[in-house]
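Missing here: one protein chain of the complex. Every other protein chain is in place.
Right, chain A next:
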Amino acid sequence: MHEMSIAVAMVEQVTETPAADGCQAVSAVRLRLGELAGVVAGSLRFCFSLACAGTVLEGAELLIEHVPGRARCEPCGAEWATGMPPQLCCPQCEGGKAELVSGRELQITGLRHADGADGGGAAHHASVQVKES
């Protein structure tokens, strides 16, 4: 179950990102998840909640935007929904030179911070709270 490794990577990235600095807590993380990314959304949600425990993401919601798989065949111009299991052979010319237009996304696209305490006031992020484990 590599969803755990993925969840931990997400938490690390969020805690390391400058955008998370100066904020008390992250209340939600937005993720684009492609149909062909090889990640099970349910498992990822579960692992994410575990990985967030004890960090500034504790209790954060995982907002998953599912991205359908789509492929395009340059030689003949066909474009189609790949489905799952995917059809990656061109349905029009039966060629094998297609490209994925979408579907392998595994990407953090945004964070939501619960009201940033003294938002504009402090110039520095004196109060990033990292609980001790």
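List of remarks:
In this section, a residue touches a chain if its C-beta (ideal position, glycine included) is under 8 Å from a C-beta of that chain, and two chains touch if they have at least 3 such contacts; residues count from 1.
Operating definition for what follows: contacts and distances are computed from a predicted model.
Think of the chain that is not pictured: of "nitrate reductase (cytochrome)", "ABC transporter permease", "Oxidase" or "Ni/Fe hydrogenase formation protein", UniProt labels it "Ni/Fe hydrogenase formation protein". In the full complex, chain A touches the omitted chain through residues 1-2, 4-6, 8-13, 15-17, 19-20, 23, 27, 31, 34, 36-39, 51-55, 71-72, 84-90, 95-116, 119, 130-133.
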